[in-house]
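Quick notes on the structure that follows.
Note that one protein chain of the assembly has been removed; the remaining protein chains are unaltered in position.
In order of appearance the chains are A and B, and numbering begins at 1 in each one.
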Amino acid sequence: MFIQQLINGLTLGSIYALFALGYTMVYGVLLMINFAHSEIFMLGAYCGLGMLCVLPMAASGPAMFAVFAAAMFGSGAVAMLVERVAYRPLRHAPRLSPLISAIGISIFLQNLIMLTVGAQSMPYPEKFPIRQFEFWGVTLSTLQIFIFFLAVILMLLLNLFLRKTKMGKAMQATAQNHLVSQLMGINVNTIIALTFFVGGGLGGAAGVLNGLYYGSIKYNMGFFPGIKAFTAAVLGGVGNIKGAMAGGFILGILEVFAAGYLSSEYKDVIAFVVLIVVLIIKPGGLFGEQVTEKI
Amino acid sequence: MPGELLAIRDATKYFGGLEAVSGVTLQVADGEVLGLIGPNGAGKSTLFNLITGVYAPDRGEVRFKNRKISGCKPHQVVAAGIARTFQNIRLFANMTALENVMIGRHVRTRSELAEALLRTPGFKQEEKAIQDYARSVLDLVGLLKAGNDLVKNLAYGDQRRIEIARALATEPSLLLLDEPTAGMNPTESAEVMGLMGVIKRKGIAIIVIEHQMDVVMNISDRVAVLDYGKKICEGSPFEVQKDPKVIEAYLGA
Partner (left out) sequence: MKLPISKPYLMSGVLLLLLVWPFLWGGDNAYALYIACLIGIYTILCLGLNITIGYTGLLDLGFMAFYAIGAYTAAILSIHGVSFWLTLPVCVLVGGGVRYLLGLPVLKLRGDYLAIVTLAFGEIVRLVANNTVGLTNGPKGLPRVGEKISEIRLFGWSLNDTIHFYYLILAFVLLAVLVSHRLEHSRLGRAFVAIREDELAAELSGIHVARVKSVAFVISGMFGALAGAIYAHWIGFVSPEMFTFWESVFLVAMIVVGGMGNIGGVVLGVILLVGVPEILRSTLGAKFVDYRMLVFGVVMVAVIIFRPQGLIPSKRRSLELHTPEAE
């Protein structure tokens, strides 16, 4: 039972972790909660589904690659567009304005999908056969292994990108200080757009994984996972990339255990309670330090 | 010390490993003007934040009118009689000049929710008193005519004076001015200096952080110099100007 819950928790957690990166990266550079990120996640799932339906070939490596490429590129592009249209004009506005704008975008994107694709949930086709392993009374599926490892690989790639590439370093510099980065010759607008693209792409991949895991998607699928991924980002200290990854796994495990040992009706409540408690007790997250406002 | 108003003893504040203010001991007498100078980053504004309760000192204490105020909340410090302005103007941008000053009366008035909703005679009377007092302070700083303008539409120098007016409206016995002439032209600076003279004649003590030496030397009864968070010198403007440690700190030897 315990091991089983742990495995399920890690699978779910890897989706949250991937999803949380988009919140944390955007918060890092813009200090804003990108409320529309949950819709980027949803769009990724839909892009992936579109590709799955179009592709004639059965399960194969290249087919899966195409599905994820479509989802990540589509989500990344929309995230970038959203930044350009709805957030950039508000960069010097009062702090709550971009949040309100983001909520507007969230409403728009959800309803756009509902009106164009449909309000009912859509099945996610199983293109490749899922095998179940059983050992010591624990079930582990190839799908769970796939989800976990793909998420981990993407996170490693992100880490590599941030540490080794010029663009990645510029992104970290921008998160530290816009003005100084600009003076160092970094085009801050480009970097912010890139942050949305990368964060959005990872969110899109998480959307596809979510679709594969639960077997169906819906226009409003982003809301609850979105709150949970945001909670994961807060747990890890918003703006802290490794923290968000850790937070995602912690939250996934917590949720599965809460559903298993407490009550499944209240599993969503758990995330909300964790969110409130962490923000009140340790708003800097588990690994973050407290920042004092300069006066 | 007779007539002692403010007594800072061994005040220390760390930020991370950095000692922003380090063992500062300082007194201000009733009605005295103390100039606080020192290079950028010397800890002057941090000292203001320690006095006004924005930060609690990590060591040492601040006493005001023989009462310990370090550890109090900022609004309690204001109630005790200390008001301040800010290095970067912090006004209520979308309120009128008069309303900004009326906010300063908050701490000296007491009508609450019930009075406001019932419009009791006491409420109306107090409301009128708030407006009258605010107008008189606005008049004192010479900006009565701008009373109904939103402060965000006022000129920079006027905004600084509104900030002083807001602080004065709290009826302080000690006023802390954080670079009141920063960014001003000589005429405006002279006006603010004149205003400080008026405030002093009302018997209000002032601590002023200032970079323009002529302003400091002119207005101050006494000057204290901070460098790297420590008080390196204190005395009459004349003595301080001659002190080699001060010269060294400023020339960065």
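Keep in mind that, in the parts below, contacts are C-beta pairs under 8 Å (C-beta built on N, C-alpha and C of every residue); 3 or more make two chains touch, one makes a residue touch a chain.
In this text, all values refer to a predicted model and were calculated from it rather than measured experimentally.
Every shown chain touched by the omitted chain in the complete complex is listed here: A, B. From the options A:Ser60, A:Asn111 or A:Thr165, the residue with contact to the unseen chain in the full assembly is A:Asn111.
Checked against the full complex, the candidates B:Ala116, B:Ala155, B:Val198 or B:Ile247 give a single residue touching the omitted chain, namely B:Ala116. Of the options B:Leu6, B:Leu50, B:Ile69 or B:Met102, the residue whose C-beta touches the omitted chain is B:Met102. Interface note for the absent chain: among A:Ile3, A:Val54 or A:Val269, the touching residue is A:Val269. Across the entire complex, the residue among B:Thr12, B:Gln87, B:Gln131 or B:Gln241 in touch with the chain not shown is B:Gln131.
Think of the hidden chain as still there; on chain A it touches residues 32-33, 85-86, 89-90, 93-97, 99-101, 103-112, 114-115, 223, 227, 230, 265-266, 268-269, 272-273, 275-276, 279-280, 283, 293, 295. In the full complex, chain B touches the hidden chain at residues 52, 54, 73-75, 78-79, 83-84, 86, 90-96, 98-99, 102-109, 111-113, 115-117, 119, 123, 126-127, 130-132, 135-136, 139, 144-145, 147-148, 150, 166-167, 170.
To be clear about the criterion, only the chains that are shown with their structure count from here on.
Inter-chain spacing, taken between the CA centroids of chain A and chain B, is 48 Å.
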